[in-house]
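Note that this complex is displayed minus one protein chain, with the remaining chains in position.
The block that comes next holds chain A.
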Amino acid sequence: MNENEIINTIVAILVLSGTFLSLVTTIGLFRLPDIYSRAHAASKSATLGVMLILLGALVYFYQDHGLDARLILGILFVFITSPVAGHLISRSAYYSGVQLWEHSVQDELKPVVEKKKKAAAEAE
């Protein structure tokens, strides 16, 4: 087994696990009951999946012309921004009144929001 085959094996493992995580994201988007759990599935597993695939590309192109700065930047950018996007969307869904799943047992944000609303009403 020469060097090329070893690199190709590592890249294949990375790409296939990233693809698996991407499929897990889709199954989560299909099957989970409300938007908050769907946002949970979409922001976490999709981020790790695309990071694994880009890491595979980084290892693969390392044998041609060294480490590529654009791929490293892409990995870092996805890692930083994708959870932030998930957070912002869940937050806007909550404040625009999207209901939780009917069987969920706890909503710890609700008393905080009501308290804030009451304080704002008293200030006016």
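Keep in mind that, in the parts below, contacts are C-beta pairs under 8 Å (C-beta built on N, C-alpha and C of every residue); 3 or more make two chains touch, one makes a residue touch a chain; residues count from 1.
Assume contacts and distances are computed from a predicted model.
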Inset, instruction - Determine which name in "Na(+)/H(+) antiporter subunit F1", "Electron transfer flavoprotein subunit beta", "1,2-phenylacetyl-CoA epoxidase subunit A" or "Putative cytochrome bd menaquinol oxidase subunit II" the UniProt entry assigns to the undisplayed chain of the complex. - result: "Na(+)/H(+) antiporter subunit F1"
Legend entry - Contacts of chain A with the absent chain, listed as residue ranges: 8, 11-12, 15-16, 18-19, 22-23, 25-27, 29-30, 35, 38-39, 42-43, 46-47, 49-50, 53-54, 56-57, 60-61, 64-65, 68, 70-71, 73-74, 77-78, 81-82, 84-86, 88-93, 95-96, 98
